[in-house]
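One chain of protein is taken out of this complex; the other chains stay put.
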Amino acid sequence: ADLKIGVAEALSGGAAQYGVAIRNGFELAASEINAAGGINGNKIELVVADEQGKKEEAINVFKKLIFQDQVLMVFGPTLSNSAQAADPIAQAAKTVAFGTSNTADGITSIGDYVFRNSVTEADVLPETIKTAVKNAGIKKVAVLYGNDDVFTKSGYDNFKKALDDLKIPVTTTETFAKGDVDFKAQLTKIKASGADAIVLSALLAEGAPIMVQARQLGLNVPIIGGNGMNSVKVFELAKGNSDNLYVGSPWSASNATPENTKFIKAYNEKYKTAPDQFAAQAYDAMYIAAQALKGVKISGNLTADRAAVRDALPNAKWTGATGAFQFRRATDKAGKPAGYDAQQTPIVSVTKGAEFVIAK
Amino acid sequence: MLEQQLVNALSLGCVYALFALGFTLIFGVLGVINLSHGAVFMVGAYAAVQAMARFDLPLWAGLLFAFVFCGLLGLLIDFLVLRPLRARNAPHLIPMIATIGVAIILNNGIQGIFGAENVRFPAGVVSGESLDLAGIHLTALELGIILLSFVLMGVLMVALKRTQLGRALRAIAESPKAAYLLGINVEGLFFLTSFAAAALGGLAGVLIGLYSNAVFPLMGQPMLHKGIAVIILGGMGDIRGAMLGGLFLGFAEVLSVAYIGSTMRDAVAFGLLFLVLLVRPKGLFGSMQERKV
Amino acid sequence: MDALNNFWSVYSNLVLTLGTNALLALSIWLTLSCGMLAMANAAFMGIGAYTSAILTMTYGVPFPVAIAAGMAAPALTAFVIGKPTLRLSGVYLAMATLAFGEVVRIVVLNAESLTGGALGLNGIPPITQWWHVALALVLVLLGLWRLRRSKVGRAFEAIKEDETAAGLMGIDVQAHKMLAFVLGGAIAGLAGVLNAHQTFFIGPNEFGFDRGVDILTMTVLGGINGLTGPVLGGVILTILPEALRAFGDFRLVVNGVILVLIVLFLPKGIWDPARFRQWFGRKGAAA
Amino acid sequence: MSTTPLLQLDGVSRHFGGLKVLQDVNLEVPQGGIFGLIGPNGAGKTTVFNLTTGLLPTTGGTIRFEGRDLAGVKPHEITRGGIARTFQNIRIFKEMSLLENVMVGMHAKLRYGGLGLLASSGLFRSEERRARDRARELLSWVKLDHKADDAADNLSYGDQRKLELARALATEPKLLLLDEPVAGMNSSEKTDLMHEIRNISGRGYTIFMIEHDMRFVMGLCEHIAVLNFGRIIARGGPDQIRNDPQVIEAYLGREEDEATNEGAAA
Partner (left out) sequence: MSASPLLKVEGLKVSYGHIEAVKGIDFELHEGQITTLVGANGAGKSTTLLALSGLVKKAAGRVVLGGQDLTPLSPHKIVASGMVQVAEGRATLTTLSVRENLELGGYTRRDSRAQRADDLDHIYTLFPRLKERSDGLAGNLSGGEQQMLAIGRALMAKPRVLLLDEPSMGLAPIIVQDIFRTLREINKAGLTVFLVEQNVRQALKIADRAYVIETGKIVLEGDGRELLGNPKVQDAYLGG
């Protein structure tokens, strides 16, 4: 029998940039697995649904996948906000919800059916900052972040904590909003503040123009970015001004492990475009799930099978495009064990001449 | 730093004004709050990106292409959507709702065709040169945007205030029936306006797309929100108002970042808008005239 | 029975959303019926949602109290901002109210300790039951129906058509506008309370410009000449994207096309009694 | 009857920017009867009505109604105090039915309260029924009762004027201001309306009207005031006004062909 797996991602609306890459990652991995004979002879069947990046839609889609399509488990949704709304549905239905792009705090405290392999920035950012400080001799930094978006805001929270922990002084903290096109006011202020580096929590749509405009204003300091900036697209979008950007993540385009090289090549072939971190994490997530499914005896009783998947998943280990992976138990607000977060080692790289170069 | 911030404010203000000109024009004549203007703006950027990337065109040709392409798109929207609504005497909110539908179609259609990811103009289409004077920095593109927005404003203002065509457009704006009685080709001028407004929108899309370096399907939406604020500030349908409204918003935003803090930027900008409306209920240039009893 | 159960487990959220959207559509209908294009309803919904969610989450107050507070808070806000803003007319009012909504959104973003800022509020107890929504909708409909048939409803309509003339009929124009605005705020707040306690999560960006426009679209598309229109508009606009799932990547394009077609062929809204009469009349004449 | 006039304008002026539309206007509209205000186009007649109904503030002087100063009183309060008007450019509620138009006029006279209507359904129903009956009665006064449920928009010009009259009466005014009530009607309709207005006046309403139709004005009004360039230039009975050289010069004209004035003798 086929193994039905739900994929609920934002395929339209503003979050579609990420949702589409994520879906591609899943589909690539699933087709590879199926081509190699499936899991214990069972083929994976993905049921893909668009959740538009809206919480109501995410709930609707989760319900549809779980109750109508009777999937074994659900991947998604794309945004953390949607996960906050939709994951409780999966939890209540005792079905695994596996997020690949939800980085906000507290998602996995929803319950023991909630998993994610997206590395929370809390784990990554201290590494990035440390490496950048060491490499570029940074003494004080300015912070710039998008304050109306969960992804960039929680990135900022983690940056702030890391900076506090590392006792690095902050000259000024500036914000922007989604969709802004002009950042010169903030950058002028940052320049005047005399910072040695800009700590930037932004997605690419704003992050790339920020880099360009900073350089135009003669602000040539290193930029320390979060997950959102970890994409080779930055070389295209900030062409000529993309150097000196530090990013940290388990996945790097220039990480030349065999798994990663294979992934990048396959992705490029299938979708005619370079993968980003979102695609890589989805791709790995599919393999992690496959790994767990291998140990599950499908009984045909959906309730039992779902529970079996849930029990098998925490022990899944996998080395993929994002390197070695295993789960780590998270706790809920009361401190009781809940869902599962990712446990991975970040790689810090810096941009140089349209390439990510791994920085030590 | 202040000088640089003032220059920043000027160029940001002109970016807003550039977007707002076409937006206010279509309201001024057709009386429609065209919520698809942001989408048309985005289509303009895509049209130019595609044309320039595929045929290796220079910037001026890309601008021209976007201008014409979007103008025709505006005509099409008018022909298929707005004109039938006029003929049916639709209540005044209805055309606005229809343009929401148009915006949904364009935004998602472009995304379906070109994908949701950012694209950009071919590198090097604008000169990287810039003006550096006494520590003030201004790129060639910014200078171009500033100049163009002032020129367009001037041209539109003269056209509307001083020519018979302008008088005819204002007549239509007030009462199509009266305009018909005067022998004005009302439908023809509606088409002309739709063309011009959309073409201006397309032009703005290219320039602002170049400016922000990011072209994506939803790039028009935030601009639309700002654009509404701008034309309200200036007084709906008023060309000079669009310019001043844009500058007002640009300065409010930049100065609040510089002196109040960037988290409060939008609160300050919209708070000011709120206050302006309380003092001048029809915007800075809206006519204060009450309907005579 | 099984089929029903299954339907309910798949679509319960959708059905509840229909109800809250219908409430939202009615809330803006109220101000529209008084001739005001006030677009603060998304913000009022947000105020209601946040007020009640904070109350139930941090203070554990009972649901009825949270509902009352979630309606009172936006109503009070409406009252306070109504005084200066309701003098504005047409799109200027729309913009001032949208601007107010932006300010609310930014305040929510910045009042992190209370509202969670951009991260929103998580883990709101899902208290909302289907019958809460149904009851709310029925009560609001009954109330509005009565209002509409009364002198207040006539006054609203008179104000909509000609404020000056309405004033000279002895109608206190400002007071009536305020009444519509405040009641609209309370109804939007109610929708916010129900929504917050249905979806586990609320965030500031849900109550912004787009939501405001959505609410307006539902109402205008449905038809503003009665109570049926907004409810119908809310239902159709909520269901449409679900019904179009088969269209894949282009489903929102189809959605937009349908929106435009409805507007083109039913310019007075889907529910337009005058047109029904006309159809009916014509058929009668033909027979 | 008391000696205080019902409406009294005392040194009233009104400027629009530099334009002095009314200057030192003194007028007294006595209780009962029909009072006429005539004058060339642009003399400021409608402005007098606008000031009286509170739509515009005066630049100077005082307006008293039943001895009470109207300065700063809101239009709706003035209406409730007993002044109703019609408009020169008809302003009916076009999308409402005739009946509803008239019922709007009764707004302040319905006794159920703003939100109390949700609670007390008995009072609500009886009051609504009373309003409906009264509205029909008023429509029948102006002979429009057969169209009671039509949309007002579909009425012809003349009928719209009549509807406005009925709507104004619905506010139960003590003073009824009519701004060119017969504009756009033909002679026989004017004659009809003349009877109507006489009837209304006979029911105890005081009428203050602006009109350019001399047959109508001279036939109805006991007192007439003439406004020219914002000043009162003559006052008196119809005969006095008709023969006043200043009025002839400024307003009536000297055409030998007296039929222009639609036959001064009605």
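Miscellaneous remarks
Letters A, B, C and D name the chains as they come in the text, with residue numbers starting at 1 for each one.
The working rule: a residue touches a chain if its C-beta (ideal position, glycine included) is under 8 Å from a C-beta of that chain, and two chains touch if they have at least 3 such contacts.
Small disclaimer: the values here were computed from a predicted structure and weren't measured.
From the options D:Leu56, D:Ala183 or D:Ile233, the residue with contact to the chain not on display is D:Ala183.
Between the chain not shown and the residues D:Asn154, D:Asn199 or D:Asn243, the one that touches is D:Asn154. Considering the complete assembly, subunit B touches the hidden chain via residues 164, 167-168, 170-171, 173-175, 177-178, 180-188, 287, 289, 291-292. In the full complex, subunit D touches the hidden chain at residues 16, 38-43, 46, 88-89, 154-159, 180, 183-191, 212, 214, 250-253, 255, 259-262.
In the analysis below, only the chains that are shown with their structure count from here on.
The most centrally placed chain, judged by C-alpha centroids, is C. Chain pair with the larger contact count among A-B and A-C is A-B, by C-beta pairs in contact. Centroids built from CA atoms put subunit D at 42 Å from subunit C. Chain centres here are Cα means. That of subunit A falls 74 Å from that of subunit D. Across the assembly, subunit A contributes 12, 147 as residues in contact with two or more other chains. Among all residues of subunit B, those that touch two or more other chains are 108, 111, 221, 263, 266, 293. The part of subunit C that touches subunit B in the complex is made up of residues 32, 37, 84-85, 87-89, 91-92, 95-96, 98-100, 102-103, 106-107, 109-110, 164, 209-210, 213, 216-217, 220-221, 249-250, 252-253, 255-260, 263-264, 267-268. Contact residues on subunit C toward subunit D in their complex (touch as defined above): 143, 146-147, 149-152, 154-155, 157-158, 161-162, 164-173, 179.
Residues of subunit B touching subunit A in their complex: 1, 4-5, 8-9, 11-12, 15, 108, 111, 115-118, 120, 123, 128, 130, 137, 139, 208, 211-214, 216-219, 221-223, 253-254, 257-258, 262-263, 265-266.
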